[in-house]
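The complex appears here minus one protein chain, its other protein chains still in place.
Let's look at subunit A:
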Amino acid sequence: MASSFTRILSSKRNVGILSLVGGSVAAGFLLHREHVTAGEPLRRRYPASAEYPDLRKHNNCMASNLTPAIYAKLCDKATPNGYTIDQAIQTGVDNPGHPFIKTVGLVAGDEESYEVFADLLDPVIKERHNGYDPRVMKHPTDLNATKIQSGVFDERYVLSSRVRTGRSIRGLSLPPACTRAERREVERVVVDALSGLKGDLAGKYYSLTLMTEQEQQQLIDDHFLFDKPVSPLLTCAGMARDWPDARGIWHNNEKTFLIWINEEDHTRVISMEKGGNMKRVFERFCRGLKEVERLIQERGWEFMWNERLGYILTCPSNLGTGLRAGVHVKLPRLGKDPRFSKILDNLRLQKRGTGGVDTAAVGGVFDISNLDRLGQSEVQLVQTVIDGVNYLIECEKRLEKGQDIKVPAPLKQFK
């Protein structure tokens, strides 16, 4: 198990990390599912078959992969922090899903969840990430923005460019499981590090509990402010507990680099600007991320990362790069073409409305971003978006002139 942590742990962090759980629960005193004191009534225990959730009406990745046998194997285990499989799958049990959209249906409570519950998580990851097998494959990390080719779009079509990802602080539990003290520690560590950013990255932190009305309004106008989650997918996983304690937004003075603290992940990092200069957006993204990493390492912390899963985040769908690079692009003609979906598929892109996931496109403006997260590096994914968006713009131009367009050959998935 120790091989999963290929980065060197500083001594400070070793305090909180105990031996990982093997077959049965080794760290017995941490098992919170059964508390036995001589002479006191025991909690009724039921066999795994009596506890197994009813998933007959469910359509999510967890439900597709959690067999009674796997549940029986995992139901008495716990991570060193005491996180259990029932907690991990609660969101998927409570949200059967949509017949057309397949949600993931489970979350991690800490870094060790991905190891202790690997029997369920590995097949879920494989299904969600289109065949990436965490048991045998390695995930490439590459934040060298100089490798990007072209990446400045025609601004008659591309209105804005944005890259986002997430980062978790190793040694602290994730949002579904963290205690208030842990969440405050995440805030303290990150805000402290961010205060060390300089130049075009220098900025300021706005805590959700302390911000003034004026600051709040400004953040809303800038489209930066995030609100308490309302989606039951998130609330059922316990991420909204103690809101708004230890939540906040940091952004640089230029409003092009933004960090959310303790929303769905420890941190969400966003680089954005109006216009089509995706290359510059990505360059700033990489530079900012590396600087933040350096600053937290100076203080004895590091990000959760390993070779097989890349960057570790709360939702298995955000593993690997956790990266979504996207543009708002005007494609009124292409958007109405029956081949649009197929073209996007083959380019390994996805479309969303300009209000974000599950919204409609307004005025022929689409949010186009990468489909994949895991199994390709950041550079590869951003290049895919750049090449793909350029192709889409070419199609739009051709349609403007009354010329025909072609559906491109499908891109290979894992490079």
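Basically, a residue touches a chain if its C-beta (ideal position, glycine included) is under 8 Å from a C-beta of that chain, and two chains touch if they have at least 3 such contacts; residues count from 1.
Just so we're on the same page, contacts and distances are computed from a predicted model.
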| item | value |
| --- | --- |
| Among "Prolactin", "SERTA domain-containing protein 2 isoform X2", "Multifunctional methyltransferase subunit TRM112-like protein" or "creatine kinase", UniProt-listed name of the chain not shown | "creatine kinase" |
| Which of A:87, A:256 or A:380 contacts the chain that the document leaves out | A:87 |
| Residue among A:53, A:275 or A:408 touching the omitted chain | A:53 |
| Per the touch definition above, residue among A:243, A:391 or A:414 touching the missing chain | A:243 |
| Residue, one of A:160, A:173, A:267 or A:318, that touches the chain absent here | A:173 |
| Residues from subunit A at the interface with the omitted partner, ascending | 15-16, 29-35, 37, 40-47, 50-54, 57, 78, 80-83, 86-87, 90, 93-94, 109, 173, 176-182, 184-185, 209, 235-243, 245 |
